[in-house]
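After the structure tokens below, expect a handful of questions from me.
What you see is the complex with one protein chain gone and the rest in place.
What follows is chain A.
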Amino acid sequence: MDTLMLSRLQFAFATFIHFIFVPLTLGLSILVAYMETKYVRTGDETYKKMAKFWGKLFLINFALGVVTGITLEFQFGTNWSRYSTYVGDIFGSLLAIEATAAFFLESTFVAVWVFGWKKLSKTFHAVCIWIVAFAANLSALWIILANGFMQNPMGYVIRNGRAELDSFYAVITNGFAWSQYIHTVVGSYVLAGFFVMGVSAWHLLRKQNIDFFGKSFRIGLGFALVASLVVAIQGHSHGNEVARIQPAKLAAMEAHWETGTHVPMYLLSIPDEKNEKNSVEAFGIPSMLSILAFNDPAAEVKGLKAFAPEDRPPVTLTFLSFRLMVGFGTLMILLTVWGFLKRNNLLDNPRYLQFMVWAIPVPYLALQAGWAVAEVGRQPWIVHGLMRTKDAVSPIATSQVAVSLAAFVVVYLLLASLDIYLLAKYARKVPA
């Protein structure tokens, strides 16, 4: 393998692992803040215990999110130096603003929250975790605005052989990026809701501190129910933007080869990339893809063949990731609606509770699949229509990247296993 492929694998792996931790941080911080606020307002100690119990799980996870994030920022320089030179004027400033305006806030106040239970007033202590939740979500916004520039570049001119900033306003009001942001953070809220529900269900099945975990479950449920519906509805409109702005990605998501109108959607298809067709296409819903993409049954949807082979994203991976994301998303809606119907007699529904324990990984898989669609589907471009991934890589020795990739795999897998072990260990504790 060459430097390019190794760098791509390294970045994909580092992002994948980073994104195991980040979504839980985004959602759980809000839930903990909500619980602590309830404690401040009602004086009910149960909510304080809740904030501490879920706060501990939040912190174990948070540490990994921070350390794996640092490597991502620096990889743009180490592995993608030509990219950094070409778009640093815009992309670099978004990362720098993220650190200055959000990450400082999050890192400082998370420490104040941990060590300040006795030193600060009750209200101010609760404010600290709200600041953490706000900063975490703000941090995600700047990062996704940066990613949004890669997906749908705006506000630049090509000058001095690189992309220079022309309108900062255009960069930060990039509609595609905002839509991606909402899709990602609200998806993360679903994940946090499922995490809280899953852990609570495990305790409820064992009849441990039913009051505590019953309440926790319902908080997670309410959050996940609303969030999972928002993700689905908003995901549809985001799909429209993808159809408009990144037609090759949309075609790859659906393994749709021939340009046409009234395009059906097949519930079952198996792409055959080599022969530029699908080896299986079955259960077609007439005009459905045209409707999904442009809200119009007669709309023309570009097929993959409309793009030169070197301009097409990897079809099978994009196609499968999209199917997984949508499939898991649907499953999450079904599970939360089922939970909503049974919310008042959870203990009489052990089968549902058991499902919810098993469902903890589902939103994780959905989010990872979603990012695979966004990032793999953007290929061969690192900045859509502007710079190819192969032109972005650093002029460095392959051996260097091979060694660092091996180190990433070993260290990250070790840390991720330790993290999961600790999360499981502390999730099993029964609060007194």
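FYI, a contact is a pair of C-beta atoms (placed from the backbone, for glycine too) under 8 Å apart; a residue touches a chain by one contact, two chains touch by 3 or more; residues count from 1.
The criterion applied here is as follows: contacts and distances are computed from a predicted model.
Q: If you had to name the missing chain as UniProt does, which of "NADH-quinone oxidoreductase subunit N", "Cytochrome d ubiquinol oxidase subunit II", "CoA transferase subunit A" or "Damage-inducible protein" would it be?
A: For the chain missing from the view, the UniProt record says "Cytochrome d ubiquinol oxidase subunit II".
Q: Given the contact definition stated above, which residue among A:I97, A:L324 or A:V409 touches the chain not shown here?
A: Looking across A:I97, A:L324 or A:V409, the contact with the absent chain belongs to A:I97.
Q: Tell me which of A:L6, A:M50 or A:L64 is the one touching the absent chain.
A: Of these options, the touching residue for the absent chain is A:L64.
Q: For the chain that got dropped from the picture, name the residues of chain A it touches.
A: Touch set of chain A with respect to the missing chain: 59-60, 62-64, 66-68, 70-71, 73-74, 76-79, 81-82, 84-85, 87-93, 95-101, 103-105, 107-112, 114-120, 159, 164-166, 168, 394-396, 400, 403-404, 407, 411, 415, 418, 422, 425-426.
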